[in-house]
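Shown here: the complex without one of its protein chains, the others still in place.
Showing subunit A:
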Amino acid sequence: MIHIAKRLIEFMLFLLLLSFISFIFIKLAPGDPVKQMLHVDEVSVTKEQIEALRDELKFNEPLYIQYWYWLKRFFEFDLGHSYITKQPVLSELLSRFPATITLTCASLIVMILISVPLGTLSALYKNKWVDHMSRLFALVGSSIPSFWLGLLFIELFAVKLGILPSMGKGTAKHIILPSLTLGIAMSAVYVRLLRSSLLEGLNEDYVKAARARGISEKRIFLFHVFRRSLIPVITIFGMSLGSLISGTVVIEVLFAYPGIGKMVVDAIIRRDYPVIQGYVLFITILIVMINIFVDICYRYLNPEIRLKGVERR
């Protein structure tokens, strides 16, 4: 419990720091935000209008008071409006976030469906052809640029065969190609990891002991080796959840999939600073929360760390 409380306090401090950095960022961004906001449909604006809005946004106050107002808005979940679409940033982020989460989950499923069978077979039939094939898969999979794999898939399934849509979002069919691309790219790492973890497990003394007691190989593998080998895999998995979410950025751009990754890349290219700032805040808070969650889970799952932590204190 002490540990969790400590992490939460750290999180609060982090939020404060992050808010300060974001505030500085938007202040340093080139261009006058007031003019950007008023600049709709090429209608010219008067000086009075600009001044009025400046007053309204407290832009004429000293910097620390501006920060205070910004902070108040930040904690009221007001992240400003997009320069381009004039919509509130937060509502845009939230409306696009489910698409990204769907893509992430679908890719996870693909990844598990590929890496668990391949990794297991590879460890069980070490140095047989299955093993060689899956190691080749892992090597090529970690060397192939994910966006290029996606391009190949589009060319094959969408253009040549015409069975799957290549872009956009809507039906379940739309998610197949993006998730397949990302899932394959991600699974290369896990095939390798699961293989080495299982091989290590198969050499442990308790496996020999179980064999001596006459327990069947199938049982040994399922209940003794496999379960224990998942611990390192889950650790790495937890650590790479964040990079999975970031991996969706390229895939979303490639497939014109309307998630938050596509949104931020468009915003960067169009210099839509409020959206970039909103994305940065959103994604950093999300990743920090994921990290804290994984940390707590891991402590719960693995008693060794929990005990060591107590000893140190």
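FYI, a residue touches a chain if its C-beta (ideal position, glycine included) is under 8 Å from a C-beta of that chain, and two chains touch if they have at least 3 such contacts; residues count from 1.
One rule holds in what follows: contacts and distances are computed from a predicted model.
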{"item": "Name under which UniProt lists the unshown chain, selected from \"Bifunctional protein PyrR\", \"Peptide/nickel transport system permease protein\", \"Transporter\" or \"Sarcosine oxidase subunit alpha family protein\"", "value": "\"Peptide/nickel transport system permease protein\""}
{"item": "Among A:Phe97, A:Phe147 or A:Tyr298, residue touching the chain not depicted", "value": "A:Phe147"}
{"item": "Contacts of subunit A with the absent chain, listed as residue ranges", "value": "14, 25, 29, 139-140, 142-148, 151-152, 155, 159, 240, 242-243, 245-247, 249-250, 253-254, 264-265, 267-269, 271, 276, 279-280, 283-284, 287-288, 291"}
